[in-house]
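Have a look at the structure that comes next, please.
Only one protein chain is missing; all other protein chains are in place.
Up next, subunit A:
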Amino acid sequence: MSSIEEKLWNYIDGNCNADEQQAISLLIERDEIYRRKYKELLALNAEFSAMELDEPPMAFTYNVMEQIRAEVALKPLKTTIDTRIFKGIAAFFIMSIVALIIFALSQVDWSAGQAVNFKLPEYKMPDTAGLFSGPAFEIFLFFDVVLGLYLSDAWLRRKKAVKAV
């Protein structure tokens, strides 16, 4: 590493302190070798500064923004929704349920010690035996099976297509 060049580069870049700067200025002024080298490095520095930047393709910005737009669109909905909203709703329901339980418990007459004798009211169940037999029920079942097959086929096709992508 040439110490003259190193000193001069530091001087050109402005990386030396005031004393060093003064000392190098004097050397450039008085020493022919320093002066010549300084001029050479100064020219080189100007040349390096004038280097040209490369130009990206015309559609560069457009491509970047398209990629960003696609990424934003692909982002699953659950990541874009603030989880605090979910937590807030959950807290509201939990508090309502707890308040309801507390209210219900406060209304109970705990002093009532005698055995409770409940009797459910009499209810006659409707006769459904006729509904699950006959041609109408068979047609309904057949339609359900066909619909089930159609929907599962559609679901499998969609799953296969997603896998292929």
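Observations, loosely collected:
Everything below uses one rule, namely that a residue touches a chain if its C-beta (ideal position, glycine included) is under 8 Å from a C-beta of that chain, and two chains touch if they have at least 3 such contacts; residues count from 1.
FYI, contacts and distances are computed from a predicted model.
Think of the chain that is not pictured: of "RNA polymerase sigma factor", "Polar amino acid transport system permease protein", "DNA 3'-5' helicase II" or "Cytochrome c maturation protein CcmE", UniProt labels it "RNA polymerase sigma factor".
Listed residues A:R35, A:R69, A:K87 or A:R157: the one in touch with the omitted chain is A:R69.
Checked against the hidden chain, the listed residues A:P56, A:G88 or A:G148 yield one contact partner: A:P56. One chain is missing from the display, and on subunit A it is touched by residues 1, 5-6, 9, 15, 44, 47-57, 60-61, 63-65, 67-69, 71.
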